[in-house]
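Okay, handing you the structure first.
Complex shown without one protein chain; remaining protein chains in place.
Coming up: chain A.
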Amino acid sequence: MIKNIALVFGLALIMGCSSTDDSDKGGSGTDDFDRSALLKNLADNIIIPAYQDFGPKLTTLKGSIESFVATPNQSTLEAARKNWLIAYKAWQHVEMFNIGKAEALNEYYYFMNIYPVTVSDIENGVSTGNYDLNTPNYHDAQGFPALDYLLYGVAADDAGIVAKFTSDPKAEGYKDYLTDVINRMDNLTQQVITDWTSGYRDQFVNSSKNTATSSLNKFVNDFIFYYEKGLRANKIGIPSGVFSTTPLADKVEGYYNQEVSKALTLEALNAVQDVFNGKSFNGSTTGASFKTYLEYLKVDRNGQNLSAIINAQFNEARTKIEGLNSNFSKQIVTDNTKMTVAYDALQRAVVYLKVDMVQAFNISVDYVDADGD
């Protein structure tokens, strides 16, 4: 009896291990999904073009700030503000790529977009000339939020702001600080772009294994981290008081500008969704992406592919955000529940990405370092 069982089992095992073809019956893919193609699409059609869009826009902003510093008046101020917004929107497309040089700089985005700014640090720096933008203490006193303060919030009206850079006793201090901030932003950005275009791209594309340090796994983690923290929490959750006992209307992005927090959030959400779908930065063609990977893996849930569920959730969140005041601060003061409704819609997608998608990819995540069973 036992001999027979052993025979059957042995045969089953041998069959299981030896037949190399006639395997299409299950309808499962015979080709392996090319993860390297996914990384190529990300690098060549999304990440590098997004940086190449952002870089020149930041340089333009730098030029207009230099003009403003040279001759501060209403028209140079307005030119600087216009280019600030253009660059800030372009920034929303690259903040999530905290990989390679961006990560090696001790988090490039720490120097670009930590808000709210600590006004006292800026004002002290302006007064004393004593500041070091390289240190973590000044993360919240530089980047776009610092420009936001200096170009929109340093005085009550435009005339007052121009006066800060002309007649004010500390005018030179303001000019120096403003110049240092934009120079630093430009310098770091050029470093990141140069790295991508001179070698890192190949390294990124070729690291497609399922290990904790492969660029594929890191990118998935970074992408989700950005969506959860940079987008959901920073732009909507924290100001609307989800993580505090009361709402914090002054913690919105672009607080001093007073009218772009919604536009920046929508820009960021579009950027996230485009990366998810593998949509080219310049154009509308799509390539290998998380979406096509989920389709390859046949991750069907409740009769549709998980990628469709995630896209639907992104769209729902967008609709909720579009219904908000263009200035989130105002929205929080007048009717904060709309903010928390938008937060909930964003949060549901966190679960889809972090639980359902990561589970389907069965990614070796960097943070879990122990045996399983």
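Assume a contact is a pair of C-beta atoms (placed from the backbone, for glycine too) under 8 Å apart; a residue touches a chain by one contact, two chains touch by 3 or more; residues count from 1.
The definition used in the following text is that contacts and distances are computed from a predicted model.
Participant: Which choice in "Phosphate transport system permease protein", "Cellulose synthase operon protein YhjQ", "HTTM domain-containing protein" or "Xanthine dehydrogenase family protein molybdopterin-binding subunit" gives the name that UniProt lists for the one chain left out?
Facilitator: The record names the chain that does not appear here as "HTTM domain-containing protein".
Participant: Out of A:200, A:255 or A:361, point to the residue that touches the absent chain in the complete complex.
Facilitator: Within the whole complex, the residue contacting the unshown chain is A:361.
Participant: If I consider the whole complex, including the chain that's not displayed, which of A:120, A:167 or A:302 touches that chain?
Facilitator: A:302
Participant: Among A:120, A:167, A:198 or A:245, exactly one should touch the missing chain; which is it?
Facilitator: Counting the whole complex, the residue in contact with the absent chain is A:245.
Participant: If the missing chain were put back, which residues of chain A would it touch?
Facilitator: 2-3, 5-6, 9-10, 12-13, 15-16, 20, 23, 25-33, 35, 208-211, 237, 241-246, 297, 299, 301-302, 306, 309, 347, 350-352, 354-356, 358-363, 367-373
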